[in-house]
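The structure is given below, and queries will be raised subsequently.
Heads up, one of the protein chains got dropped from this complex, but the rest are sitting where they should.
Moving on to chain A:
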Amino acid sequence: MAMGFEWPWQYRFPPFFTLQPNVDTRQKQLAAWCSLVLSFCRLHKQSCMTVMEAQESPLFNNVKLQRKLPVESIQIVLEELRKKGNLEWLDKSKSSFLIMWRRPEEWGKLIYQWVSKSGQNNSVFTLYELTNGEDTEDEEFHGLDEATLLRALQALQQEHKAEIITTGSDGRGVKFF
């Protein structure tokens, strides 16, 4: 368990692990689950996961309380996250997924802000530079996983603020406008 991760009060509340039939109650429950999943993945720097891993992870399985969220309910939580833009299925059979504690558009905005602020519009960067370069050490997106970064840049590309290019044999880069 990563240091400093504080479980929310719901995690110790047995009904949290039963999908509530009352619609209003369920809404609150699912919101709490989404929040928990995102903060858990953020702290553990986990961006990709399979559903099987999730089932056994302490995230959905509170051993001490002897409660685990059933897989059908996990699917519902994941669907909520997908609808909010924080999750993307990586395969058709919905067995593994990408979890982004910030939505790609939000990351794109942060990156673009940094690019503009440091006056580097019209420059080209490799993906590695963006996430691991010295210049970005203080930035939130420093250390961001490639999958999420790519999606962030794609969002910017849609807004015509960036263009993803191939550099060299298999490298990728991005040009900002």
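Here is the rule we use: a residue touches a chain if its C-beta (ideal position, glycine included) is under 8 Å from a C-beta of that chain, and two chains touch if they have at least 3 such contacts; residues count from 1.
The working rule: contacts and distances are computed from a predicted model.
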Protein that the absent chain corresponds to, by UniProt name, given "UPK3B protein", "Phosphatidylinositol glycan anchor biosynthesis class T", "Scarecrow-like protein 3" or "Vacuolar protein-sorting-associated protein 36" | "Vacuolar protein-sorting-associated protein 36"
Which one touches the absent chain: A:A32, A:L90, A:L110 or A:L150?
-> A:A32
Quickly run down the residues of chain A that touch the omitted chain.
-> 9-10, 13-15, 17-18, 20-22, 24-25, 28-29, 32, 66-67
